[in-house]
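One chain of protein is taken out of this complex; the other chains stay put.
Then we have subunit A:
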């Protein structure tokens, strides 16, 4: 209480007792000196003149039950005595919070409602110590909390990040590309294909990005078919064993046969097991995200907007490469020239492997050990 507050109090207010009403509507008398320790009660007395009689008992917040009030008053009664040492107070506090967790929680809320900050801090620290080092399940048990986060929320999958424009754009391009390829594969025979380097020119690439698909109609009409097929594949995937078995039979993936080469498929395969059960419940977000193909039911205005975005991306690719990438290239160039002319550490780093083919200089935690070789004159280390 400040001095001005004291000046305002009339003498007849300095009664030894004050009346408090707890959450169960019961009313009790409490030593005023002790009760004033709580800012809430202090305010009620001074600003509103409450608590002088049973009729105008101070209505404590609903978090304060009789049991909690009793505990809080014990705390106040101890600490309001001026002569105590810090050691005494600390010992009292440590003993004070050795109560069951439920009581501790209640006490925290009660103390908070009465604005008794030191007690809030004390109980909060005690609760924090209880929480530290525990798993989410254990914490849930202790505090009787519901396990209401979904698996998706626990992992925060891709689909929650739709507002990152680059991710959106890239997924858009992937989806388009994937459709085109699937369409091509569907038409071709399923055979082992020789992988070939994509030899299209930049112009071709940009025209692809700009939406000048070679077979727009074809893609559009087969979209639904592909969507269903993908769903079926998805179901098949999720129902089969989660481990990626390496069987003797061929696995067809995107039109390519991936034949298992090695003959020792026994042993490890059989004995392996799944540790992570999240897979059982979690749908493949990447596929789901692809399936969420807004091109289908999209309204023309939004579609035009998206097409503009893609065009924008293409334009930026063409003449306005993102600053960051430009920087990256220019800095790499600079560094390369600098390193080769000044015989800097980078140069040495590049050639370290060539000069020491046999030595496993792999655990070195200082960069300079890679270049502390027989070089004349010895180069000072970087760090």
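In this text, a residue touches a chain if its C-beta (ideal position, glycine included) is under 8 Å from a C-beta of that chain, and two chains touch if they have at least 3 such contacts; residues count from 1.
By our rule, contacts and distances are computed from a predicted model.
For the chain that is left out, the UniProt protein name among "F-box domain-containing protein", "non-specific serine/threonine protein kinase", "Response regulatory domain-containing protein" or "Transmembrane channel-like protein" is "F-box domain-containing protein". The missing chain lies against subunit A, touching residues 102, 105-106, 108-109, 112, 120-121, 124-125, 127-128, 131-136, 139-140, 143-149, 153-158, 160-161, 163-164, 166-167, 170-171, 173-174, 177-178, 180-181, 195-198, 200, 202, 205, 237, 242-246, 251, 253-254, 256, 258, 260-262, 264-265, 267-269, 271-276, 279, 284-287, 317, 321, 323-325, 327-329, 331-332, 335, 338, 345-346, 349-350, 352-353, 356, 358-367, 369-370, 372-374, 380-383.
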